[in-house]
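Note that one protein chain of the assembly has been removed; the remaining protein chains are unaltered in position.
Read from first to last, the chains carry the letters A, B, C, D, E and F; within each, the first residue is number 1.
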């Protein structure tokens, strides 16, 4: 009897065992190949995008993405391999497929947000939309990026509040510190002011500040008055605009405002309060 | 025994090998045909649309779209071919299909945004809705287009903020610099002003500016007063409207405002402050 | 041996070849029939709708819709035919169906917006909701229609901005220039004015303008004061309303406002500034 | 040989032809029966609803709905019949079903809005929510109904703008001219006015207008002061309310406002301007 | 031959006819049973809920719901029966199922709103959320209920506008006339008023009104001053609150406001106008 | 022949009858087991949560949830049992499954809101988020809970309006009366006031009230001035904050406001009206 069992096992091993072995080997080979492909694709994509700013962190990102993709592929391939091996033992995988299918679908309904986040995150990283340290704006939230990963972006706003934003919630990612930034001041002057003089004063303030040793490395294009932007209720609005290094726009604007105020005081140009004409009746 | 194995292989080769070869050849032929079809369709569509503006970049776009479509078709065709070959080795592809199906569905839930983006992007490029360098407005964000690809549009706004907008988020794409633009000023004058005189002055300012050597290449139609647009609380609003080259609307409007102010000062026409009638009681 | 192969081919040709030929012929016949049906249905629908305005462009639209529908039907019919022919060569189309099914579903999730756009566009054209040259309003965007096709509508607003609106985004299409338009002015007069006199003056201005040779072809119904629309804070609001040719409502309203102002000046009727009663205390 | 072919055809005709004939006959019988059922159901439903207002247009609507439902049913029945006949010719309908299924699903995603529109339209017509000529409000759009069909409602607003509204976009249909309408005026009087006198004056104005020969056919319930609705900043608000014929509410309210103003002038009741108590300091 | 056909029919009748008969009988029995179950369940549910208010209309509602549910069940059961009978005639129901399935799915996408409406309506009626004659508020629309059925609620607002609201659009149903209602007045008094005196006056007005023969049946709890609700810009806000019969809250509040005004006039308590402190400069 | 029929029945009874009996018995056993499991799970979960507040109503809730879950399980088990028994009678359940499947899917689209409501309700009850008698806020609606069940929450607001809210519409449930509540007053004082004195006075008012015999049982932490919360336009805003018993926050705040007013009057601290600096020109 022992003999017959042995024979059965041998027969099984010949007819099924070889097949199982083949499945395992093929799965392993496919994995090897996919690993190489993934690496090459990521390297080529990352390489293209990252030439724009600088070469820092390229290596790290490549590694991260490789790990993520390779893990996903590994799980998928081995699950398929296992499902192809199971029937060789005479087990019907129908129930497993059905149970997993229903569970997968139920999970899928809820997990779609997670997948959306990951896809969004993938493009944020691949396209280098923003990096750690950049100042970005997402919907109503603005601040400095503290951390980016595939699922979420963490930013700190000006009050030190830490916002955790799933990447899929980022409809429009607005990077405020990409290569350069602009300052735009809207200065209101009284309706009876000489506009040419105002513009001359504003341009002079801009020029002097751009030559100042504290600011000349920060200012890329000196702030200049662009002209009359609006006839407001009580003031004529002049726009002043300049280009500065990224992240320096707020400090530069504050300083420029102070200098304009001082120049206006000296030149007797008035920033008017709200005006009202009153007609007395009865 | 070696003979019998050889015979088996030969038999397999005859019955299955030929089939596999046939599948591979047919797949390759179909790909060749589809490649030609894709090229022709894209060329004809692009050709039609791009006659409107100019011939620049047609070649580049054609190439990009060709690559994208051909890659997609290539993947689909080869996957089908592989799936048709696998059963020839006696392997049941049921589990593979099931696993891939569930994974595909789960991914599909999350990836629908990505596909939506790509379809939207396809039409933006095909229909030439806007190009690199155009000034567009999308929802609450407006700026100059820095980059367009199938998935997203990158624009820089007036503060230098770089906005990354997935194309699917662009419900209405508003191009502010397509062939020409208009300037529309709403000028408020006092209720006791002679309207005919105001209109004459405004029209004269418009004419003179349109003849000015600095502006005559920019202004397509000279700014003219259209009439009384509104009886506002404290002023009668006159609309002035003109046509200019795309991208020049803001600069032209600023200059026009300045000239109107100077003309009004000369002609003693008042841009009124808010008025209030006050009745003293008790 | 050559004979036996020939015989096999002949046998195959008899058993399968005839079937394939039959499939091709039937597909071609069905296409012919559907072509005729499509043409007739479109012609009848277009015919009915377009009697309302005029006969222009009916031919062109009929042709466009025919092409679109016929192309769709052609693709569907030939795909079915090919799928029915493939099994005759002994090829299992299961994998193809599965691959195409998953891809189709994944694409379907993202493409639903595109299909929605096309269906919406179909009805816009069929029902003649608006045409090239009409002035329409869609959500927050208003302007003149520059182009309509099945997928999108392009409009230019008053600032010359070109808006590309996918037809599916058009929830309510508001046509401002369909056969006729109305002007509605809300004129505020002082609380101590004689209302009967005001109404008489307004009506007279309306009558005279409607008789004016420049305006009599534009005005369909002369502008008349409808009565007291509101007791506002500082003024009694009188509504003036008239009917004009489509597209002329803005120009007519501007002229009417100017004439009312002049008549009021002559008749000493005041358009009041905001009033405030002030009680001095302590 | 000719004989054997003939025999084959006869055999086929006996075994399959009869079946095909039977299918066609049964399909035709089912259609006849369904036609009668549809007619009866619609007549009974329409009959019930339309007793409320009047008998006009019942015939026309019944006919329209019959056509729509019968066409739908006809297409479904014949498609089923054709699909049941095809296999009799030895053709596998699997590919057809699969192709149509995928196309149907893809289309279904986009067409759900269309179906939603049709279902909504069905209830608008069946329940007689509004008719051509009624003045309705849908979301932010209000106007007179120019056309209703299963898919959409067309309304003209007070500016003559024609709005095309898909019925599915109509969440709440508000009919402003169903059997009767009400006018509600909020009249502000000074804080130091005798409220009893004000109410007496308002009621008298309402009574006199309701007896006026121009208005007595329009006013169903004479406008009466309901009492003190609010202590506003500068005025006590009295509400006046009355019932009028549908569509007459705006004209009646305008006339009533004018009469109240004249009565107030006669009785020296003041409609106050905004008040402010001012305390001088320093 | 006639004999053999007869025999065939008899054989068919024995083998299939009995089965068909059995299916019909069983379907009929199941329907009978379900009818009884439906009646009992509805009666028990309705019975429980309707004890809260009164016994009116219970019978009618029970009948309506019975009809609706029984009709649905009847259609489902007979459709199943027919589908089980068809194969007995040797007809393949696959195509029918497929066609109906695709149509059903396509319809289901659009009809989900209808089903949502019906489910929502079922609970409104079962739970007696509101009835004909109640005054309810749904989103931005408020008025008196004119009609409720499974699909929609019709309400008339204070301007006589008839709103048709699909029950599924009713997120929160707010019944303003359920058993009792409250009145809440916010009365502003000057900052230099004696608060104790104000509260005493307000309470006295409330007490007197609650004892008045016209109002004592309407007022459940006499209106009392609750205290200082807010320090507003120019006034101290006192809240007065009382309980009245449902539907009487608006009339009672109007009368109470009038009485408070009269009492304040008598007691020289001032309802202040907006105050402003003005500092003259230069 | 009778014998043969009997024999057939006996054979059927042996081969199928036993199976049917077995199915019924197993179904019954499974139900018993599930009943016990359900009871234990609910008791353990409810037990844990309800330790937080008090032991009231635990029994009743346990019973309610048990009934709901057990009924659901009972229906599912018996439906499965019936479907397993039907084929034993030689009936094909395919059509039943198909019909029920399509109906179930169509219903499922619409019923998802109902299921969402029930799941949300389950957690509200299990987690004891709020109870009958608590004052809660849900979106824009706030009031006292009158009833909670698995599907909806009924609340009465301060005007006596009864709101029926499906539990699924409750995104954030805000319980205003859980264990304790806080009062927060923002008191504005003039810019020239001595802040230290104001804070001393406010703290003294808080202390005295906390010691008052009417209020000492209600106030948990005496109201204290926290400091300068804002430099407003015309006033410095001081925040006063204290802890009270749940439901007493509104009455306590009203009394506190009155006492602060009286203390301020005594100490000559001014709650300022809006200020404006006026500069006379021309």
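Just a few scattered comments:
Everything that follows uses one rule, which is that a residue touches a chain if its C-beta (ideal position, glycine included) is under 8 Å from a C-beta of that chain, and two chains touch if they have at least 3 such contacts.
What you see is a predicted model, and the numbers here were worked out from it, not measured in a lab.
Of the candidate positions A:37, A:63, A:161 or A:179, contact with the hidden chain is made by A:161.
Looking at F:45, F:84, F:150 or F:263, the residue that reaches the missing chain in the full complex is F:84. One of F:39, F:74 or F:178 touches the chain omitted from the figure, and that residue is F:178. Contact with the undisplayed chain is limited, among A:26, A:45 or A:271, to A:271.
Screening F:114, F:145, F:187 or F:271 for touch with the missing chain picks out F:114.
Hidden from this view is one chain, which touches chain F at 23, 76, 79-80, 83-84, 87, 93, 97, 100-101, 104-105, 107-109, 111-116, 118-120, 123, 127, 129, 137, 168, 171-176, 178, 180-184, 191, 195, 226-231, 233-234, 236, 239, 241, 243, 246, 249, 275-282.
By the touch rule set out above, chain A reaches the unshown chain at residues 91-92, 95-96, 98-100, 102-103, 105-107, 109-111, 113-114, 139, 141, 151-152, 158-166, 169, 187-188, 234, 251, 254-255, 257-258, 261-262, 271-280.
In this text, only the chains that are shown with their structure count from here on.
Of all chains, the one whose mean C-alpha position sits at the greatest distance from that of chain C is F.
Summary of the copy comparison: rotating chain A onto chain B for the best CA superposition needs 50 degrees, to the nearest 5.
The mean-CA centres of chain C and chain D are about 21 angstrom from one another, to the nearest whole unit.
A straight line joining the Cα centres of chain B and chain E is 47 Å long. Residue positions of chain D touching 2 or more other chains, listed in rising order: 100, 105, 107, 109, 111, 113-114, 234, 273, 275-281.
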